[in-house]
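These notes are about the structure you will find just below.
In this view, the complex is presented without one of its protein chains, the others remaining in place.
By written order: A, B, C, D and E. Residues from 1 in each chain.
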Amino acid sequence: MSWLPTLITDTPEQGYEIAIKMSRMAVKMTQPDDAARSKMRQDYSNNAESLIMSSHVVATNFQTVAQANDFWRR
Amino acid sequence: MSWLPTLITDTPEQGYEIAIKMSRMAVKMTQPDDAARSKMRQDYSNNAESLIMSSHVVATNFQTVAQANDFWRR
Amino acid sequence: MSWLPTLITDTPEQGYEIAIKMSRMAVKMTQPDDAARSKMRQDYSNNAESLIMSSHVVATNFQTVAQANDFWRR
Amino acid sequence: MSWLPTLITDTPEQGYEIAIKMSRMAVKMTQPDDAARSKMRQDYSNNAESLIMSSHVVATNFQTVAQANDFWRR
Amino acid sequence: MSWLPTLITDTPEQGYEIAIKMSRMAVKMTQPDDAARSKMRQDYSNNAESLIMSSHVVATNFQTVAQANDFWRR
Partner (left out) sequence: MSWLPTLITDTPEQGYEIAIKMSRMAVKMTQPDDAARSKMRQDYSNNAESLIMSSHVVATNFQTVAQANDFWRR
């Protein structure tokens, strides 16, 4: 089963979850080693700039998901 | 209740508030520990580059919210 | 009165002013202390990378304002 | 044969693969030496900020691919 | 006379010039002192990362100008 079967969700909050998933998947594909990623998590989750940068990635992905869902207007 | 029930707001200023909320939520989801975030706040709120980076995240999220609201044109 | 009553302006230059205002407001909301911001201003206004980063935030916000105004085409 | 014959894919996941390919191609065109890139890979794949930055590039490219595919809505 | 009377140009190249002008204007508005900017120019024009960051700002502004001109399609 695909990790990204669709960009369509029922609610903005679900769309945000997909945006987070997409943001993490790119990291996972570049660094597939679970232990290596866990080790880094300790660092970046306590580094303000890293967290702000992460939030920017989510913002970009969320924009895509929101457009896909016509902003859940209806 | 959802933290993001809708992207639709009455005014641009309310849309901006949502953009800020979205920007912070990504940080919160990556670092859920309140004490850890408070500690970092002291640092990044006195660091010009961190503040500029934060403003960029808000700008990206606001663009999404503004599109959702058809830029509050009507 | 709202600090952002509308995204609609008569001219591109006025739209650019709003983009700058929006870029600064996110900083102000994260660091509301006027003295703290003034102190940082001295630093980032003499730091080329900070200025370039600021210009990027304005560019993102201006894109939103320009779209809102249908690029002042008419 | 072209490395980028089309932006159209059957699924979002395939679109994501193209976004990753596009992100890497720009690096390859700037640094065509395979050995030089391999050497750097060791570094950036263990550097949280580099990985977050990479994820942002993928997010931007994915937005383009998603728009090209009308977000795989149909 | 306005420094940005219109986003409409005859050619892509002229649009690119406006994008550069817009990118510089944000810097000028944050640091209005000519001598201070000249001093920094020496630094950032010999710093690869600063130049790449500058190019990103131009890219964002150019996207806006290109949209305004309907990409000079006709």
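Convention: a contact is a pair of C-beta atoms (placed from the backbone, for glycine too) under 8 Å apart; a residue touches a chain by one contact, two chains touch by 3 or more.
Because the structure is predicted, anything quoted here is derived from the model rather than measured.
Put simply, the hidden chain is in touch with D, E once you look at the whole complex. Touching the missing chain, out of E:L7, E:M25 or E:V58, is residue E:V58.
Hidden from this view is one chain, which touches chain D at 2-8, 22-27, 29-31, 36, 40-41, 43-44, 47, 49-50, 53-54, 56-57, 60-61, 63-64, 67-68.
One chain of the complex is left out; on chain E, the residues touching it are 11-13, 16, 20, 44-49, 51-56, 58-60, 62-63, 66-67, 71-73.
Simple rule for what comes next: only the chains that are shown with their structure count from here on.
Considering every other chain in turn, none proves to be in contact with both chain B and chain C. Centre-to-centre spacing of chain A and chain E amounts to 31 Å, using the average Cα coordinate of each chain.
Centre-to-centre separation of chain B and chain E, using mean CA positions: 26 Å.
Residues of chain E found to touch two or more other chains are absent.
Taken chain by chain, the contacts run in an open path, each chain touching the next and the two ends left apart.
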